[in-house]
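Of the protein chains in this complex, all but one are displayed in their positions.
What follows is chain A.
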Amino acid sequence: MNFRQFAYRNVTRNKRTYVAYFLSSMFTVMVFFSFLLFAFHPTFETINSSVRTGLLTSGGIIYVFSFFYILYSMSTFLQSRKREFGLLMMLGASNTQIKAMVFIENLLIGTFSTMFGISLGLLFAKTILLVAENVLIIDERLHFYVPFEAIIITLISFLALFVIISLFVAFVLRTSRLVALIKSDQTPKKEPKASIFLSVLAGLLLAIGYGIALTVKGVAVVMALIPVVVIVMIGTYFFFTQLSVFIVRFLKRRDYIFYKRTNIILFSDLSFRLKDNARTFFMVAMISTVAFSAIGTLFGLHSYLTDGVIEINPYSISYKMDSDDQPEIMAEEVNYIHSQLKSMGVEATSETIDVAFVDMNEGYIVPVLKESDYNKAAKLIGEPIIDVGEGETIINDQTVAMISDGPKASETLMTFLIDLEGDHTLTPAKVIQTNVFSSMNGSYVINDADYVKLPKTSMNRTSKQVYWMTEELSRDEIVELGEALEEIPPYRVSMIDYTVFQIERGYGPALFVGLFIGLIFFVSAGSFLYFRVFTDVDKEKEKFTMVTKLGLKETELKKIITQQLAILFFSPIIVALIHGGVALTALSHFFDYNLINESALVLGGFTVIQLLYFVLARHFYIKQVKRIL
């Protein structure tokens, strides 16, 4: 057996120790490869190059992240093997030999995980492309292809990465004394202490950070961003290193809690494990927060854009001619829309209304509709019809999407009286808020008899508008109709479904890439935890063997493990969820737009993933520990 064989056998015959490291490396490779797989898809060559640039940049970010992730995985992995190295050194292995061994191991694991990662990526390639197709809204189908470029780039980048990381071994293994290595897993540690000052500081910093984030509004959000992030980050760090330990110690000192059945075993370890894992928790919490906020922002921005457009355009298609002087063009274009709808076999109802734009006060122009026109349009979209008496006006306020800072439009409109021909005036009777007619300044609805008496002098212009409501259209129909309508100048016609489609097509890549990277961050954060938890499994086994001999029921064992894992798995995620929730609330203050649904969806989704992770980890953990019983 020469040295290379020894290193080789060490890996192949000791799979359990290596499997976690191998799997996380493989997973990283797979993610990177899947990303390249569609970044290099031939379809993107023909569409626009900005998409590809974006994808490749993101690929670079993923690569850098992978580097640190694998480095971290490796160092945890090596830490757990200190004793083995100590034994080898005692048998006379030199430092260089041990480094050589780890180097060979790393190359072996690196090569295999790269190959397996690529293979798995290829296996899932079609699924990934299908998902991408739907999210990205690409006209062409993303067919399956053999991604030579992606394979080669992944292969080279990761083999290089593993070689470079292997060189870092020297740093990880800079241990002083042999004894320390051999006894590394036996030396008992002093019970971690928490400073009261820093614990209070942690709570205070978090409270201040949250307080600022939740109270600032509008543009101030941007100004507060960096200080809040710094405050919260420091707060989070001390939360995990100090406050959490402090809380556990506080609970431990309460005899009626600590001495209650299995609590004694749970809590006795908790302060140690919390302190040991504090940095990991901090990192996981921060990474997850970034993932939550990034995805939440992208997602929120998406609904902010589309919802706003949908709200001010309740009609399937609307056409407006802003002046009466070109009736032929209008007739021609409206006929064109009708005929397009007819030729496509799309059922549609339409209404034509008149709108008078009245100059109320030196350039403050407000649209005025007559009651019958308003009601025709209202019926079209299923809004209630209204009744306006002679001499009265009803104010239709701005729609929610248009509300900005400052007084509402209705408040201004209430102050005006509309002059009619011959000394009559109309007084505002009440305010409604519907989507029937959208205008920044709000609008008036008046009685038909009054409408004809509007003086020509105060009228800025009149306009005719035609609204269509169509049946539900398929995506292909939307595109076909939308493209047909591009014949008409866009300021006269708008088709809401097509507009939304265009927004989504433009926005799709950003959303997709954002989701992808966010998910990677989050999943790798989960793996960090998984890793940490499983490096301690041997020590745990020892402990449980001991306690089982004294008499520990299986249910009690499961209970302890479940509680312990739950605390380890969820404490950073709950912190991240709260951080993320606060961040998204601040964001919604910035946009002045309600993001509750989006936030709940994003945060809820992540919670579900984490729950799955927890269930899996718990299952394997209990299986491992039970094996010794």
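One rule holds for everything that comes next: a residue touches a chain if its C-beta (ideal position, glycine included) is under 8 Å from a C-beta of that chain, and two chains touch if they have at least 3 such contacts; residues count from 1.
Keep this in mind: contacts and distances are computed from a predicted model.
Enquirer: Which one, "Hydrogenase-4 component F", "Phosphoribosylformylglycinamidine synthase subunit PurQ", "Cytochrome aa3-600 menaquinol oxidase subunit 3" or "ABC transporter ATP-binding protein", is the UniProt name for the chain you do not see?
Expert: "ABC transporter ATP-binding protein"
Enquirer: In the whole complex, not just what's shown, which of A:152, A:429, A:546 or A:600 touches the removed chain?
Expert: A:546
Enquirer: If I consider the whole complex, including the chain that's not displayed, which of A:269, A:307, A:359 or A:538 touches that chain?
Expert: The one listed residue touching the chain not shown is A:269.
Enquirer: Among A:126, A:260, A:475 or A:619, single out the residue that touches the unshown chain.
Expert: In the complete complex, the chain left out is touched by residue A:260.
Enquirer: Applying the definition given at the start, please give the residues of chain A touching the unseen chain.
Expert: Interface residues of chain A facing the absent chain: 188, 190-191, 255-256, 259-265, 268-269, 272, 543, 546-556.
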